Structure formats: C-alpha cells, structure tokens
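The structure under discussion appears below in the form of structure tokens.
Only a part of the assembly is drawn; its chains keep their places, and the rest are absent.
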Amino acid sequence: MEFLRELLSLSGVSGDESLVSGWLQKQILQRKGSWKVCPEIYSGENFHDAILLKFGTPRTAVFAHMDTIGFMVRYNNQLIPIGGPEFVEGAVLVGKDRLGDIRCRLIGSEDAMIYDFPRAIERGTRLTFEQDIRISPSFIQAAYLDNRLGVYNALQLCETLEHGWVVFTTYEEHGGGSVPFLLKFLQETAPVKQALISDITWITEGIRHHEGVVISLRDKFIPRRKFLDRILALAEQSKIPHQLEVEAYGGSDGREVQFSPYAIDWCFIGAAEDQVHSPDEKVSLGDLDSMISMYQYLMKEL
Amino acid sequence: MEFLRELLSLSGVSGDESLVSGWLQKQILQRKGSWKVCPEIYSGENFHDAILLKFGTPRTAVFAHMDTIGFMVRYNNQLIPIGGPEFVEGAVLVGKDRLGDIRCRLIGSEDAMIYDFPRAIERGTRLTFEQDIRISPSFIQAAYLDNRLGVYNALQLCETLEHGWVVFTTYEEHGGGSVPFLLKFLQETAPVKQALISDITWITEGIRHHEGVVISLRDKFIPRRKFLDRILALAEQSKIPHQLEVEAYGGSDGREVQFSPYAIDWCFIGAAEDQVHSPDEKVSLGDLDSMISMYQYLMKEL
C-alpha cells in the first residue's frame, strides 16, 4: 500500500504526465527483477510520456492511463477544466508556477470556476485537488483513484504475467491521443487481437460496492459481442466476484482501440467508485482485490 | 426478393453482426460461381464480422454496412439505444437471453425507454424491432431497410462487377469503428482512390419518393467538390433517375473514409426512406431500382 500512497500523491493531469511517468519507470526498473518474466521496456521521448512493457509473446494488451483530471488557470482568476473534474465548492487545489507553490480554493460555479488566492497565478498553470488518502478496513478514499488504481492493478499484474503487453497511457481524461501511436508501435512490434482496459468506473443504480469487479458490456461505445461472451464465460468460470455494467455514456482508452486501424477486441474491466472525479473518490478494497484477481485470471486464459 | 426477405429477417445490431455476416458469407459462396467475375473473399476473425470482396483491379470501393440500430437492456427494465432508434410507443421488440426467447413492448418515453415483459431480461441483452415486411407495387416497408437495402444493392452489383471492392462493414449505426482497419487492409492489398457509400438516406422537404436514387452533396461531412462534379456529370449522362441531397446532419461510413490516413474521395449514394429507424421504414421500389442501376453504371465509368 505504500506504493499506492506514493502513486496517489503524484500530480499528473492530462498533458503533464512526466512526473508520474518518471516515477513509474523507476519503480518498474526496481521491481522487474522480482517479476516472474522480465519484460522489454519501451519508454522515452519516442513514446512521449507513455510506457510499454512486453512480456513473453503477447495475445492481449492491458491499457492503464496515468493521467488525471484537473484544472488550468486562464485569465482573471478563471479555471478551465482538464477532463471533467467535479465542481466541489471550496475544495483545496494545489500547484506551482514560477512565483512559487500554490494552495488555493475552488470557488465560483460549475460553469464559471475560479480560484481564490492572494495573488494572480500564471496563465496555463495546472492545479489538482489536494490529496487526502483515507483507508478503512473496507474502503479506500482519495482523489485520483481513477485511474491510479488502474495503474496499480496493472503493476500488480506484472508480478506474475507471462505473456502480454502492459501499456501506461496518457491523455485519457481529456479526449485521448496517445493510444493511436502506442497501438501502432505495439502492432508493429508484437501484435495482439485483444485488449483490456484497466480503469475505474461508476457506482450506479446497477453497480454496487463490494459486489466485485465491473465488466462493462458497453459505455458510450460497444465492444463486440463475440469477445464479451468469451470474457463473461471465463469470468463465470473464475468464480471471482464480478458485476455487469450497461451504460449509455462514458468512454475510455477502449474508444481509441475501437476506432484504430487494427481489428482488436476490447473490454473495460475495473472496480467502481462513487464521488467520481472529486477529491473523495471511494472504492471498495474487496472490489479492487477482485479486479486484480480477474486480470491475472483473464490474462492467462484469454 | 426472397433473398431480401431473408436478409431483413436476420438481427444484427451494431457489435453483434455475426449472424448476418455468417449468412452473407454463405450467400456469397453459393452465388459467386454465377457472377461475371469471381472475387477474392476476405473474412473471418482477422476481419471481425466484416467481409471484403475484391473484383479484378479495383479503382473504387463500395461500402455497405450490415449492422442495424436496436436496444440494449440495462437495469430496472431500462433500455439504452444502440444507434438512434426511433421511440415508437408500444412497438414490439424481440430478442433472446439465457432464460429464453423474448417478445416485449417498448414503453416509457424517448429519454427513458423501458420494456414491458413479465420477467427481468438479462443485462446486456440486445433487442430489435419485430420484423414485418410489407411489399406493395411501388413500396417496400419494413424495419431495417437501412441498411439491408444497401447490402442488397451491393450484392446485386456483384453479379456484373468487373473491377472494384465490395465491403460489408459493421458498427456504422453506433459511431463506426470497422472501416479504419478495413481500409488499411484494402489499401495495402489493392488500393483505391474512390469510395461509394451504399446506404439509405432520408425523405425530406427536398427529397421525395419515386424521384430516383439520392446523390448526397453533403451530410454532416462534405465530400470533395472535384469528385462530386465527376459523379454528377456521370449521373446526368447515365439518364438514371436521381436527386441531389444537401443536409447539415447525419453521417455514414463516408465519415471514416474522410478521416482516414488515405486520400480517398467518397460519396454517399442511396435510396431515401421515411419513418427512419422505426419498424416502418419505407422505400420506393423505383428508387431502389435506380440505386442498383446507378451503382452498376458508376462502377464501370468512374
């Protein structure tokens, strides 16, 4: 959990993932010696801030986005959202510009967000929710569980993974844009026909805490039925707690797999949170365990 | 027409096209012996549920989408649209889950569609309008004329086609996503610079039944004028009845050709229907004949 605490404390809004990417690369280098299979690592400026790990002979790729939602400073104390952060009146935002560290409050309204700080903040400065990690016996609560838990899950998977790609992507919260070049590299290096999206979804009237990892049958986009049917059969066979989601809205890195020039099936699988995109995202620790178990199972069986 | 009746009776909402795809593959295998040119056939899991036919040395590709609009079951009797089905209060929907066959009614409202059935239907179950084919001397009326008539037109074209690609695509009604990988394969196998979209459009204040096949000068997207001018000159020369459409909305597989990494001109050409995306889509048989004739003419002359 110490690892997860550190990961949650790093800022990395879409477009500014270099800090979290650098930290993650260091972790991978330190840990890979203890993994069952030592992966090939692809990172650096040719991949912008993304990281790809190739284990054995991949059949399936796992995508976990490293970026988070946040805010960018405009003019006259205005803030523009990066991704879709919840407007939480009075929430503490932190960041840094050339004049120094910033700790201010989010005020205004959902359509006209402004910051409250004694001095003007430089244009283009990125602000994030101040982190406050709360762990109880059954829940973890913090900002940015979406998608630091998806990254955490992908890292846990690395420990025992024999064959597969694990890809840490950028920009997911703000429309995407790294998956296209990552997929091109991946398909030209060791192509796959299957993708799992390691990300966090929503508690809704049909999805509840403690009922297992969520397998999403659709969000705004729709995976191919043939692939879903295989996943569902395996999930049942696994006996790992899981629940099925059907949504009309929302998207993920799966969207970019769907629209890519490669015939790759995809499915979003992840724990659900409530208080989405707020400083108080909340996930059941049991659901997180199910997520980790399900990825280990599926990456073997698919 | 027996062939068309069968085609109309097969369900195949976006993402679940394997039934119609399998049936179509069988038809192609049975019929290709009688075609003027025997095409190379590309299908199977590498192409998901799509099918490509290569005749001779292609200059132009025809795209016809196999999928239809429909509904997916959510929670608490809710339905989520796949594509944009019309809300028709009381319309009969059919489908199947692990508990058996389903025949229920669509109720609720446009923004909150629900089903009326004595038991809960499994999450993720796909439902379609019950088919009711009505043929009169001048009209055909049924669900899913969009785009089963476009598929029918493409199959008719195959009988005499000497040079060209005929591509049966998936996912068109729900945002697309198969054309990118199909185009990549097509351009790497036998590249073209021209594409025709064999699909069904709308009766509007400017487009009327019995006035010929529609050549669309734009929908939400705009084909290149140079290509439109060539099409229009050929259409005039052909003496085949046709009418010109100018719309601000709507899209087709043409959208994905436009945004592809290939310099391919495209144009949507197809008969018009009213009661779009309802169980009662209605197309003039004369317009369908014009569509078939126009494709045969253009695929020779372009």
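Of note:
So that you can tell them apart, the chains are marked A and B in the order they are listed, and the count of residues begins at 1 in each.
Quick note on the criterion: a residue touches a chain if its C-beta (ideal position, glycine included) is under 8 Å from a C-beta of that chain, and two chains touch if they have at least 3 such contacts.
Since the structure is predicted, the reported quantities are computational estimates derived from the model, not experimental observations.
Of the identical chains in this model, 2 are shown in place, and the full complex in the file is built from 3 copies.
Basically, only the chains that are shown with their structure count from here on.
Taking only C-alpha atoms, you rotate chain A by 120 degrees to land it on chain B; that is to the nearest 5.
Measuring from the averaged C-alpha position of chain A to that of chain B gives a distance of 36 Å. Residue ranges on chain A touching chain B, taken from their complex, read 193, 204-206, 217-218, 220-226, 228, 244-248, 258-263, 265. Contact residues on chain B toward chain A in their complex (touch as defined above): 14-16, 18, 45-49, 72-76, 80-82, 123-124, 126, 171, 174-178, 180-181, 183-184, 260-261.
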